[in-house]
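The complex appears here without one of its protein chains, the remainder shown in place.
Should a chain be cited, it is by its letter among A and B, assigned in written order, with residues numbered from 1 in that chain.
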Amino acid sequence: MTTDTSVQSPRVMWATRAIGLLALVGTGLTVWLGLWVTPPDKVQGDLVRLVYIHPGVAWVALYLAFGLAAACSLLYLWPRTRSLFWDRLAAAAVEVGVVFNVATLISGSVWGKPTWGVWWAWDARLTSTAVLLVLFLGYLALRRVPAEPEVRAKRSAFAALFAAVDVPIVHFSVLWWKTLHQGATVLNPNLSPTIHGSMAWTLLLGFVALTLAFVWMLLVRYRIGALEDFLGSGELDMALLERQSEGAGPTPEPLGTADDARAPVKASR
Amino acid sequence: MRYVIAGYVVVLTLLFLYGVQLVWRRRRLNRLVAQVEDSRSGDLAEAGPA
Partner (left out) sequence: MWRDTLLVAGKDLRIEARSRVALSQVAPFGIVALALFAFALGPDRAPMAKGAPGLFWVAVLFSSVLAIQRSVSVESVDGARDGLRLSGLDPAGQFLGKTLSVAAQLVVLEVVLGLGVVLLYGANIETFWLIVVSCGLGTIGLAAAGTLYGALSAGLRVKETLLPFLLLPVVAPVLLAGTRMWQAALTGGTPSNGTPWFHLLIAFDAVYLALGVVVYGPIQETA
């Protein structure tokens, strides 16, 4: 089965642009509302403003990105739905997920310093998120190993599966580690129980804007993966291509499979 | 409040820079693909009708 990955439908390109723009606007709006328009909280004061972005990035990283990656990996492994499309989507989701995961840890840490007095605490949620980050990074490290696309896809999918299966176990173990500790739990990440009015809307906007940002990044990252696969994904080959085009030397051997020669020649944007 | 601003700046800069990097990578790859296809159509033209 040959899918000509060098061609991207104009609809997808337009949609990507639109989503990107919406994400940008939404995020800008969230920042404006979060930092200026909304009032400080009775309990947390100005620190509540971080709540407009922190749960947003966390939800994207932990549930959206990782859940998607796990689902795509399963779809790849299932023979009926096997397609490199799922593998590429999973890889894109994980890479973007890592970025959001780091953002989650940073925003959580920055919230924690004035609240708890420390940059890091072995809080159940922070710890689980950190473990998840390492699992994500392991997946990416595994993908870097040069291999045939199908082999790499299968290997990565298994790795994602193992990690996904581990996540609930890690979650509970860290939770119990924290709460079943003999001593008292000093740190209590309590948010204001009621959040209403402009704050609630800003929170919702934050979620939406960050989700849109994720989708945009996912689309672009997927596209990058498709282009890389089309070009044979050899960093050396690409560097050689670039070098040769600069020197206007002899044109290099076309990369890709023999099937590509029959594909419609169409440069994409 | 300093912490809040710092938090926003770091997180948003991170996301923004990553986004920029994505766009840059995509552009670079598009250029390479265009070259490969130009060179290929060049070869085909030189080879002439089979």
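In this section, a contact is a pair of C-beta atoms (placed from the backbone, for glycine too) under 8 Å apart; a residue touches a chain by one contact, two chains touch by 3 or more.
Note that the structure is predicted; figures quoted are calculated from it, not measured.
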| item | value |
| --- | --- |
| Contact list for the unshown chain, restricted to visible chains | A |
| Hidden partner chain, touching residue among A:Leu24, A:Ala71, A:Ile106 or A:Val170 | A:Val170 |
| Hidden-chain contact residue, picked from the options A:Val12, A:Val25, A:Val134 or A:Ala200 | A:Val134 |
| Candidates A:Ala159, A:Ala213 or A:Ala226 - the one touching the absent chain | A:Ala159 |
| Residues of subunit A in contact with the chain not shown | 77, 131, 134-135, 137-138, 141-142, 145, 151, 154-155, 158-159, 161-163, 165-166, 169-170, 172-174, 176-177, 180, 182 |
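We adopt the following convention: only the chains that are shown with their structure count from here on.
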| item | value |
| --- | --- |
| Subunit B residues within the subunit A interface of the complex | 1, 3-8, 10-12, 14-15, 18-19, 22-23, 25-26, 29-30, 32-37, 39-43 |
| Touch list for subunit A against partner subunit B, complex | 6, 20, 27, 31, 34-35, 46-47, 49-50, 53-54, 57, 96, 99-100, 102-103, 106-107, 110-111, 113-114, 213, 216-217, 220-221, 223-224, 227-228, 230-231, 238, 241-242, 245, 251-252, 254-256, 261, 265-269 |
